[in-house]
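Just one protein chain is left out here, and the rest sit where they should.
For chain A:
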Amino acid sequence: MYGGDEVSAIVIDVGSYSCKAGYAGDDTPKAVFPSVVGSIEQTGETDEAKADKEAEAASDSKNGAKPMDVDKAKTKRKLYVGQELEFRRDHMEVISPMKDGTVTDWDIVDNIWNHAFRQRLLINPEEHPMLIAEPSTNTGQQREKAAELMFEKYKVPALFLAKNAVLTSFASGRATSLVVDSGGGSTVVAAVHDGYVLQKSVATSPIGGEFLTDCMMKSLESKGVVIRPRYSFKKKEVGPGEYKVVDLDLPNTTESYKLYCMRAIASDIKESVCRVPDTAFDEVAYANVPTTSYELPDGQTIEVGADRFKIPDILFNPSLSQTIPGVDGFADSMSVRGLPRMVIDSVNRCDVDIRKELLSSILLSGGSSSILQLKERLEKEVLEESSGNTRVKVLASGNSVERRFSVWIGGSILASLGSFQQMWFSKAEYEEHGVSYIQRKCP
């Protein structure tokens, strides 16, 4: 048992869009920064890498086959995390540690954790228990990898892994609920019953906030709007209070960095103007809807009309995105369902006895749940699709900070409870039972 409740625990939720980290007991995470990082490949081999390569070359000639990923593993790269990403650098690519909600590059996650602990929270991880929020779909292997890294590299005194959906559900006062988490990279619907995620109920869709941002950007581009990234121009004062925008020539900027910067702007446009329509979007009916103006960083003012409603409606009707020029089709269109369908399907995969209760406590969370009218529209459509006189209730905190950070907030409270201190997976237990013990300690 871990007995150190005098030091505050650290709570960390690395999502596909942003990393939230802070002290247990706080109301909001102290550090929130992007989950993508900048990466520059280093030319010039280190002696170590060279020696490795020579050794490999020797063994290659023996077995004739070249092991996969050797080149990738041996390339040295320098990573730029957090605010460092805000400065443009020649040849810096923007890369993500995750794909479809699971970690594919642990080295990046490691760098993100490290940045959070040492640069942002200014703590020594050896002194603080860590509560990590994990995706509801996390595999046993992923959990063990996270635990191993935390104990071996960060030497944390104690660890706990808690599922996103469970933390959100608890934070709203429910041990049973249907959690709809619309974040950055995806939207995940998961039933929580008596504090556990019912795995068979978990439904995921690649349509999250980042997909909507992409659609917004492509739609504006198709209408002739040019989004100039902030780094790509200078404003020159040509007269008193009068500015002229001068494009800068930066040929070594990578395509991925440019896209990252343009997306940041498109994302802001989306967050400022979008609103879910009361009924399914209809191109004709919305053709003459009043527009809203938005000022781009370079000073241009654009008018956004039908897109204000069309873009968020994609959450309900994914195929709508295919009418936007330049938006890629879905690789697996079968898995792409609208939100109400996902909710109904997820509920129907649960035991008949609890379906009613789930439908009457649908919880909205994640950054994309802040879009205006989302709650109302979802409630209406789920009600229409569900049979009989079932009570359908969609709940969301009135406070958008609480919605966006519900996972982190849940973790923050849990880890700060006096009674919780006996629940940690301690370093001693790790040393005694090995890493697989995490599955028992944090079911």
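In this section, a residue touches a chain if its C-beta (ideal position, glycine included) is under 8 Å from a C-beta of that chain, and two chains touch if they have at least 3 such contacts; residues count from 1.
We adopt the following convention: contacts and distances are computed from a predicted model.
Undergrad: Quick one: the chain not pictured, UniProt calls it what, "Actin-depolymerizing factor 7", "Mediator of RNA polymerase II transcription subunit 20", "E2 ubiquitin-conjugating enzyme" or "GTP-binding protein of the rab/ypt"?
TA: "Actin-depolymerizing factor 7"
Undergrad: I'm checking contacts with the chain that's been left out. Which of A:140, A:195 or A:434 qualifies?
TA: A:195
Undergrad: Quick one: which of A:85, A:147, A:212 or A:413 touches the chain that's been left out?
TA: A:413
Undergrad: Applying the definition given at the start, please give the residues of chain A touching the unseen chain.
TA: So the residues of chain A touching the unseen chain are 162, 166, 169-176, 194-195, 357, 360-361, 395, 402, 409-410, 413-414, 417-423.
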